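A protein chain is absent from this complex, but the other protein chains hold their places.
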Amino acid sequence: MDYIYLAIALPLLGVLVNGFFGRRMPRKAVGTIASLAILGSFVVSLVAFLNYIALEGGAHTVMLLPWLSLPPLEISYGFLVDGLSLVMALTVSLVSFLIHVYSMGYMADDDGYPRYFTYLNLFVAMMLTLVLADNLVLMFVGWEGVGLCSYLLIGFWYKKAAPPAAGIKAFIVNRIGDFAFLIGIFLIFWLYGTFNFTELRQSVETVAFAGHFPLTLIALFLFGGAIGKSAQFPLYVWLPDAMEGPTPVSALIHAATMVTAGVYMVSRMSFLYSMTEVAMLVVACVGAFTAIFAGSIALVQNDIKRVLAYSTVSQLGYMFLAAGVGAYWIAIFHLFTHAFFKALLFLASGSVIHGMRGEMDMRKMGGLAKYMPHTYWHFLIGAMSISGIPLLAGFFSKDQILFAAFTTRPDIWPNAGMVLWIVGVVTALFTAFYMFRQIYLVFLTKPRFDEAEIHPHEAPSSMVTPNWILAIGSVLAGYIGLPALFAGIIHMPNAFQPFVSGALAGGAHVAEAAHGAQELFKEVLTTSISVVVALLGLGLAFYLYQVRYGVTEKLKRAFAAPYRVLLNKYYVDEFYDSTFVQPGRVLCEQLSRVVDLGIIDGVVNAIAFVVGAVGQVLRPIQTGFIRNYAWYMGAGAILLVILLWLGLGAK
Amino acid sequence: MGVSFAAGNILSLLPVGVIVLAALLLVLLEVLWAGRANRRLAGFGGLAVVVAGIAQLVYFPLLPSPVLGGALRFDGFAAIVALTVLAVLFLTLIVSPAHMARMGLRGGEYYALLFLSASGMMLLPAARGLVSIIICIELLSLPLYVLAGYNRRLAFSREAGFKYFLLGAFASAFMIYAAFIWGTTGTLSLGVIAESLPSAGNRALLLLGLGLLLVGFAFKAALAPFHAWVPDVYEGSPTPVTGFMAAAVKVAVFAVFLRVLMEGLMPLAEFWRLALYVLAIITMCLGNLLALHQMSLKRLLAYSAITHAGYLVLGLIAANAEAVSAVLFYLIAYSAAVIGSLALVAAWATRRTDDVYISDLRGMAERQPLAALALTFFMLSLIGFPITAGFVGKVLLFYAAYKAGYIALLIIAIINTMVSVYYYLRVVQAMYFLPREQPEDAAEGGLKAAAPVSVVAWPYLTVALISAVAIVVLGLVPRSLLVWLSMCSF
Amino acid sequence: MEPIVVYSLVLSAVLFTMGMLAVLVRRNPIIMFMGIELMLNAANLAFIAFSRHLDKLDGQVIALIFMAVAAAEVAIGLAIIVSIYRYRRDVDVDAVNSLRG
Partner (left out) sequence: MDALIQMMANAPLLSIIIFLPLAGAIIITLMSPAKSHSIKWFAFWASIATFLISLFLLAGGGGFEKFSHIEQYTWLPQIGVSYHIGVDGISLWLVLLTTFLLPISILSSFSAIRKREKEYYILLLLMGFALTGTFVSLDLFLFFLFWESVLIPMYLLIGIWGSGRRVYAATKFVLYTVVGSFFMLLAIIGLYVHFGTFDFIYLRSHILPPELQTWLFLAFFLAFAIKVPLFPFHTWLADAHTEAPTAGSVLLAALLLKMGGYGFIRFCLALFPDASVWAAPWIMGLAVISIIYGALVCAAQTDLKRLIALSSVAHMGFVMLGIFSFANTSIGQVGATIQMVSHGITTGALFLLVGVIYERRHTREIAQFGGLASVMPQYYNMFLITMLASVGLPALNGFVGEFLILLGAFRADWALGGLATFGVVLAAVYLLTMFRRVFHGECTKPENQKLLDLNVREFVYLVPLVLLMLWIGLYPKPYLSVIKPAVDRTVRAVMRISSGSVEYARSGEKAATALAQVLPENAPGGDG
């Protein structure tokens, strides 16, 4: 499909139209144009997809224009069309389209309506650039571009104090990751001389620096970028704050698409990662740790969106865990399913907030199921999917991640697989618990708000309809990439893996694994444990919030210290603030005051002052007395003669 | 010692002759046109200067022509100096009548003295022996002593003349003690000294004589520590006289200084180079540092004159072929700037002080844009900013010194130039950046706003503009002058 | 060098130094000026001594010329001093320092 760049061009066109004329057009038109542009992108991606299938795996590059051309440096506007990028493009454009439609309802009364859709369209264009780029630098353009849109959209309600601050935080924390990413890029160029994925893959695989230290270094630096963009520990701190943005933005950017860019990048560069076990292990460990870490924070949060935000961080951890153990396609698969159910959850929570007039504290909700039945169902389906309730999308993808972790045995740490798996299982327990805790607190327990004051209502159809589509996705998305176990049972082969694998490295051992009988047993075992754990989490939530409603208060008191730590998110923000932000601020002020104005300018002024002072001090020698002047002359005459005689002596 | 009075040779005395004759006639005419005949005297003088100038150009001594038994030898170098002196004299004559009138002075012997002094300056570079040099220096100095104190009404002027005279005579006394040079070499003739120096008897005695001779030159050239008279005399003298002194005396003295060193004392170069090296450093630094806080523009220019003397010593020390034209060019550029600035000082001077303070210049750019612009150009030229003659002069001078290998001294000179930027720009700053003293009154309108706008009278402005144009022309197309100078090197 | 030349030179140096000291330490301009005259004449003496030593007449001619120069200086100098005196009625050089700094 040689017109794949239209997928980017259409949203950009939307940006131009809405950016220049948006304020002079009726709102409906603005939203429609924006949505249609994204629909166009989706159609283009779909056509490309069909084309691609028809061509039987013909990955190809579409060259548009040169961009930075300084031989040996060649960077062009080139787009790589292969299974991986198509999956991403389809997911992104589909979810984006649904969220655009949703936004038309959600933002209907906002002052910045055209601005909102302009930014949103720009975001989609940038995201598609990111996933379709055929080289690292163009990918970086998209990478930074989505970061910019994230910044703009988080701070969309700029009149309030918090959103702009959160936007800056997101941008800067991301930039720290990008700093590492850039260094990775530089290393790649000076090692391999190209940024083009295809060429890079060839040289990495042929030059075979496997296990080579620079290679590991590159992988780790690139992963640094992913840590920032995909909100992994220790750079995850921006994502929860990003919830200051409008909820559809949280759904689109901070759940479904942008934050998964890191996972996409690692998968895209999988040929490089699979050459270096150390980097792989680091990726897996960071992912696993982030998963359990964020999951534990999510257990006690009270803000409806924050729970989901930490959940996102946690799920992204899963994806990196998968990538780190070499199961790239599963990482992408989880990314794919996650896009549906997490978008669904956010949009559903958006509907809740919408219906509750902006209330986000779950402690002031409860019993909403009867007011907004559709939303309740949406949320329930999403929660079930993410918790790994069998036969829903999340179940299949997460299950395969755990299985992949279970079976991995890296040479440098053979037991890593087991550890990672245990962490993953515990996280699954957490996930199920906090999701159903949320269901109970929001929808099922007794209302804790003044029902006379607030009249919760169901969202308009423009918001409900997209959610239903997402809900369907959350249920069914898993069936295109079934694990071998289920694939065998229902005779539905895994279509996803072969489709994306062409672009990925490794992962072969996972596919092979399913063949042996022992492996099959293992798979049954891990799957069962996953199911049990998910149900356990659900049950625990049921027990604590339904059966013995109110017991949580006692628990809080009983475990005051751990509870406080979790509630305060392990004090990481406070730690960063006191370690980096405040000292940094002081440093800047001191540099400016003491070094710049004090020392450097001080030296300059001091030189000027000293010269001036010497001039002033010398002035009295010009006494005005003739006899003084005569003395000077007499002394000068003697000086002159002495100087002349000095020459004589020197001879 | 064949005495030759060949006709061609005697004609090269014509320009000086005209000036001397004019001086004598001016004495006579002063009596005839009794009363305040400033203008007429100046007009007559101007005419004489033009005649002398034409004579100098017509009988331009392309080949050296000795006269009076070789005591004088006119060559291109001397002619260039003479022409410069004539030009300065001419500009001084333009300014003088107006200024004299404003100061309430009679023309009197003023013009005659100027002419006598000028004749000494014109002869000076042609002088071939130390005796004739000393006599020429006396000839140029004695009238100046009187001129410095010419404005008897002002205590400053009287003081200036008094100081100048006492210290000048003191310096002359040292200079005459060049007797030791004669005693050890048996000659005072420049060319012959150079030949006989290597075989000179008592070197210590010789160097003593040299040292005392240098005292005299250093005094006239305003090198520290013989500079002390300069600020007082410059400040106190009637402003046109200051201009004449600052420009013409410097030209003549440095020209002859260079000539004595290069033609007569080259065998002793290693000795006087060291001495002058030290003097140059002291002079540059002292002149600059003392100039920093000056309030009086005349005094500022006096210290600037000292500093520039320090720079010029670079050329003396270099003493190579490049230095000759560099020093001459520099002197011409300097003269143009200084005579122009002092013409404007004269224009703005009050009768009470015959001086201008920097604070008086505030807001001048709006009151007198043209004059302010001209003064800015003079300051830039004194700094050595491009597109001014001062820049070309500095480049030539620094080039000569660099070529002779005096890089450390050059760096000191450069640093001093940077310092000097500060005080030259103070003048520009006052004119362009700072408002006039009572802006509030002016803003309120009313009668107070009608404060007298000092109009620059045409003679001053003419001189300033001529100088400014000269500076820019010499800064941009110094080509023909350079050709001339290179021909007139010795 | 003949003794008479040496003696004359020594005398010349002594005179020169005395003249210089007069300028440096005395406050009366007339006396100072006399000192300068002394210095000039010391130089003239040196010229004459050297004239004897080198057996050249030039030195005596030069001395004569410089005497004329000195005379001119005297004329100018006295005039200036007198003009100052007219205004101030006292001729202490240390009182004349309104130009300074």
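Going by the order they are written in, the chains are A, B and C; count residues from 1 in each one.
Here is the rule we use: a contact is a pair of C-beta atoms (placed from the backbone, for glycine too) under 8 Å apart; a residue touches a chain by one contact, two chains touch by 3 or more.
As the structure is a prediction and not an experimental result, all values here were calculated from the model.
**Q** Can you list the shown chains that the hidden chain touches?
**A** Result: the unshown chain touches A, B.
**Q** For the chain left off this view, which of B:342, B:389, B:410 or B:470 is in contact with it?
**A** The single option touching the absent chain is B:410.
**Q** Considering the whole complex, which of B:33, B:60, B:422 or B:490 touches the chain not shown?
**A** Result: among the candidates, B:422 touches the missing chain.
**Q** Out of A:55, A:476, A:555 or A:588, which is the one that touches the chain we can't see?
**A** Among A:55, A:476, A:555 or A:588, only A:588 touches the chain that is not shown.
**Q** Could you tell which one of A:159, A:446, A:491 or A:557 touches the chain left off the display?
**A** Result: among the candidates, A:159 touches the missing chain.
**Q** Have a look at B:348, B:378, B:398 or B:460 and name the one touching the chain we're not showing.
**A** B:398
**Q** Name every residue on subunit B in touch with the hidden partner chain.
**A** Considering the whole complex, subunit B reaches the absent chain at 365-366, 380, 385-387, 391, 394-396, 398-399, 402-403, 407, 410-411, 414, 417-418, 421-422, 425, 428-429, 432-434, 477-479, 482-483, 486.
**Q** Since one chain has been left out of the picture, which residues of subunit A touch it in the full complex?
**A** With respect to the unshown chain, the touching residues of subunit A are 65-70, 72-73, 137, 140-141, 143-145, 148, 151, 155, 158-161, 164-165, 167-168, 171-172, 175-176, 178-179, 182-183, 186-187, 189-190, 584-585, 587-589, 591-593, 595-596, 600-601, 604, 608.
In this section, only the chains that are shown with their structure count from here on.
**Q** So what's the Cα centroid distance for subunit B and subunit C, whole Å?
**A** 27
**Q** Which positions in subunit A touch two or more other chains at once?
**A** 619, 622, 624, 626, 630
**Q** Of all residues in subunit B, which are in touch with two or more distinct other chains?
**A** 162-163, 166, 170, 174, 231-232
**Q** Mind listing the subunit C positions that touch subunit A in their complex?
**A** These residues of subunit C touch subunit A: 20, 23-25, 27, 32, 93-94, 96-101.
**Q** Where on subunit A does subunit B make contact in their complex?
**A** Answer in residue numbers: 608, 611-612, 614-616, 618-619, 622, 624, 626, 628-630, 632-633, 635-637, 639-641, 643-648, 651.
**Q** Quick check: in the complex, which residue numbers of subunit C touch subunit B?
**A** Residues 16, 19-20, 23, 29, 32-33, 36, 39-40, 42-44, 46-47, 49-50, 53-54, 56, 58-59, 62, 65-66, 69, 72-73, 76-77, 79-81, 83-84, 87, 93, 96-101.
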